[in-house]
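One chain of protein is taken out of this complex; the other chains stay put.
Naming follows writing order (A, B and C), and every chain is counted from residue 1.
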Amino acid sequence: MSAVISPAPHVSGVKTAADALLQPMRYTSRAYRRMTLLLLMVIGWAMFCFIYQAMVGLGVTGLRRPVFWGFFITDFVFWIGISHAGTLISAILRLTNATWRYPVTRAAEAITVFALMIGGLFPMVHLGRPWFFYWLAPYPTERMIWPNFRSPLEWDFFAISTYLTASTLYLYLPMLPDLALARDRSRGWRHRLYRFLSMSWQGTQVQWRRLELAIQLMAAVVIGIAVSVHTIVSWDFAMSVVPSWHSTIFGPYFVAGAIFSGIAALIVIMAILRRVYHLEAYLQPKHFSNLGKLLLTMTLLWGYFVTAEMITTWYGNLPDEMGTFWSKVSGHYAWLFWTMVLCNFIIPFPLLAIRKLRTIGGTVIASCTILVGMWLERFIIVVPGAASQRLSFNRWYGYYPHWTEISISLATLCAMTLLYMLFTKVFPIISIWELGATKHSAPAAVEE
Amino acid sequence: MLQSITRWKYLLLSLLLAGLGTAWPRLTHPTPVQPLAFPHSLHLQAGLHCTDCHRYPAQAASAGLPGVQECALCHARLRTQTPLVRQALAYARRGAEIPWRPVYRFSASAHVRFPHNMHIAAGFACSTCHGDLRKETTAHLLKPLNMGVCITCHRQYGASTECQNCHY
Amino acid sequence: MKSATIEVSLRLPCEGENAADLPAMVELLRRQGVAERRIQVLSREPLAAFPASRSHMSKLGMAGALFGFCGAITGLVVMTLDYRVHTGGMPLIASFPLGVITYEMTLLSSILAMLLTLFINARLGPARRMAGHPELDYGEAILSVHCEDRLQAQQVRELLARLDPGPMATKVRQ
Partner (left out) sequence: MLNSDSSTNVRPRWAMIVDLNACTGCSACVVACRAENNIPITGPDEAAYNGTIQWMRIERNWKGRDRDFRVENRPVNCQQCDDAPCEPVCPVLATYTNAEGVSVQVYNRCVGTRYCGLNCPYQARFFNWFDYAWPSPLDVQLNPDVSIRTRGIMEKCSFCIQRINAAERQAEREKRPLQADEIQPACAQSCPAQALIFGDIHQPGGRFSQAWKDPGLETLLPEVGTRPKVRYARRVATPRSVLAAAPETPVAEVEA
């Protein structure tokens, strides 16, 4: 290969910590290539599905009146929720100066960027005429026609594009010194790439101070953006007049749910990274336990929100809302609802609350069920709400997803995996400088 | 040397883009080839008016397209031996219509209606949009039929720019 | 076009108490008549020994926020006033949606302003030529002085040699 990342030139034999962390970028196993091919195939299939759906019409999905929104919006909310894994958590940890964060932040911030890329696609995927998606952007033409700024979907456009820009920068800036390291240890196209991306970072003390300040300030601003983004996503529902969507609690409820699923995604990805790239020395049980505690808090918060939401609906006993309520609790969608409760609360709670169970394995199992549960939660909000209409004549519980919807939804998972895999090949997934290259000595586990 | 090559690249690219930009209306709205090269110029020079054949621009939304039987009204006796007339008469004898290809046509996704009568009532001549057909044989698209052209004119003359005025 | 400079650099181990010596060395060089802007301390990680300098980044971030706020409101008002459709009594410019979009644009503009400040302050930008010292590793620092001519370079070499006998390098940089 022409592009190589070489060990530090003056060190021979001994592997430094920095080299160990650059390791995933150096070697690509056969399994990695096979996996990439497989993922590409699934994504290609999903693209075919999307084109097919755009050419034939959205009728190929299972959506019909009044369930105008289904899997795609569920995916949209789910992925935007996952995106709160990174920037928000990392910013909070940075501002509170939690030192155990160092090996975690970049892995988390990368999740944000990719989840946003995927989630941000769905408002386009679900359009009836996706080729006109750019009409949502205000751009000048001789017709002088602008988008409707009163629409929550328009707020989504602004919120998500802001969030994507901010979190990309928030991922990129702390990476500058590591990119410079990679630049200094590489040849070929990688060298040219890193030379461009590292923006001639030298590591002067002025640069360091300014970078640290910028990251700190940006963390504060990014929290404001992240919270607003999922609140605005929740307003897609809450600002409507659909019974059971029109709820004041949705803003904080969605933000809490987003952080909840975000942490779960982070734990799963960390466990995979640890396994695949042998980062046991950096991603330690301590990190999983700490994130597990955070996850426990969110489990309780989520349980509180769901209870509050359901109880007020039930006690208010408004006929319009009770249609949705009963379809969730004992009706057509009851099995999904109770599976969600099982996945989001009943299984993870003991796993996270009991210290002995809050191991790597325990937190990963809890996270997996939470990811499933949170997807179901989004579905449970979107579909039964749309299905139970005010005029009882129009209630329709017949929505079943079609294979295009299922394929595209599954492919998002593959896209996330693929983007993440490619990212770890090109960028150091663990912040090398923040670890101080683990204080200048290679941990024992890295020596092979 | 390297720099000059890079510059050439950009120059070429911008030329290509500019070319594409100018050719775009022609590419998207190519002038269709008519089954029969109807000479508008000859008919108009002979003293006919647009409305002698396209009869209803002042009355209806559509200006109207004459059927081949109407051609035959004159050409059954007039200049019957010219090749174009013979072709047209052949259609008429078979009881078929000439499959004219529409030149001024909106795409289906534009969902737009163009009422000729309102534009005539406002005092516009046919040539405003269709050009001087005394100099042309078959018609070609003079103005690109996009919304910018419509709305610029509507603004200029104070006509309604409400969506539903045209799109329904 | 900048004229060629000669960079004299000294590589030092920089762990624990060693790091504390660095500011003293910079100070010494400065007292010997080397302009401060010519002295750089490069490292792979931030050195605690160097205190944070004052920066206008937060102020400029605020200025960016203000710009975004005003820009968003102006843009939205101009756009919606220009949009002549009847809405049956509903306002085209509604206060709350305006607030939502303005909020996002404010924060975005603030972040971009901070980014710009960082890039200008820290002299970051697409690299025209190889920057820095690739040999630099963790636990080390490089004290580098950019000299105008050979004479000055020689003086600096001597100075540095007195301070520390570590590996020294001289490079001519365009």
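Going forward, a contact is a pair of C-beta atoms (placed from the backbone, for glycine too) under 8 Å apart; a residue touches a chain by one contact, two chains touch by 3 or more.
What you see is a predicted model; the values in this text were computed from it and never measured.
J.: Which of B:Leu48, B:Ala76, B:Ala110 or B:Ala125 touches the chain that is not shown?
T.: B:Ala110
J.: Going by the contact rule already stated, which one of A:Arg129, A:Arg187, A:Arg275 or A:Arg355 would touch the omitted chain in the full complex?
T.: A:Arg129
J.: Considering the complete complex, identify which of B:Thr22, B:Gln81 or B:Gln164 is in touch with the unshown chain.
T.: B:Gln164
J.: Can you work out which residue in A:Leu197, A:Ala386 or A:Ile430 touches the chain that's missing from view?
T.: A:Ala386
J.: Give me the subunit A residues in contact with the hidden chain, please.
T.: Given the touch definition above, subunit A has residues 56-59, 63-66, 68-69, 123, 126-130, 132-133, 135-136, 145-148, 150-154, 157, 236, 239-242, 386, 389-391, 393-394, 396, 398 touching the missing chain.
J.: If you put the missing chain back, which residues of subunit B would it touch?
T.: Counting only subunit B, the missing chain is touched by 61-62, 108-113, 115, 117-118, 121, 162-165, 167-168.
Rule of thumb we're sticking to: only the chains that are shown with their structure count from here on.
J.: Between subunit B and subunit C, what is the separation of their C-alpha centroids in Å?
T.: Each chain's C-alpha centroid was found; their separation is 61 Å.
J.: Out of subunit B, which residues touch more than one other chain, so two or more?
T.: none
J.: Could you pull out the residues of subunit A that touch at least 2 other chains?
T.: 144
J.: Please give the residue numbers of subunit A that touch subunit C in the complex, ascending.
T.: Its residues touching subunit C are 8-11, 16-18, 138, 144-146, 149-151, 154-155, 158-159, 162, 165-166, 169, 173, 176-177, 180-181, 183-185, 195-196, 198-214, 217-218, 221-222, 224-225, 228, 232, 433, 436-437, 440.
J.: Which stretch or stretches of subunit C touch subunit A in the complex?
T.: Against subunit A, subunit C makes touches at 15, 40-47, 50, 52-53, 55, 57-58, 61, 75-76, 79-80, 82-83, 90, 92-94, 97-98, 100-101, 103-105, 107-108, 110-112, 114-115, 117-119, 121-128, 130-139.
J.: Name, in rising order, each residue of subunit B that touches subunit A in their complex.
T.: 109, 147-148, 151-152
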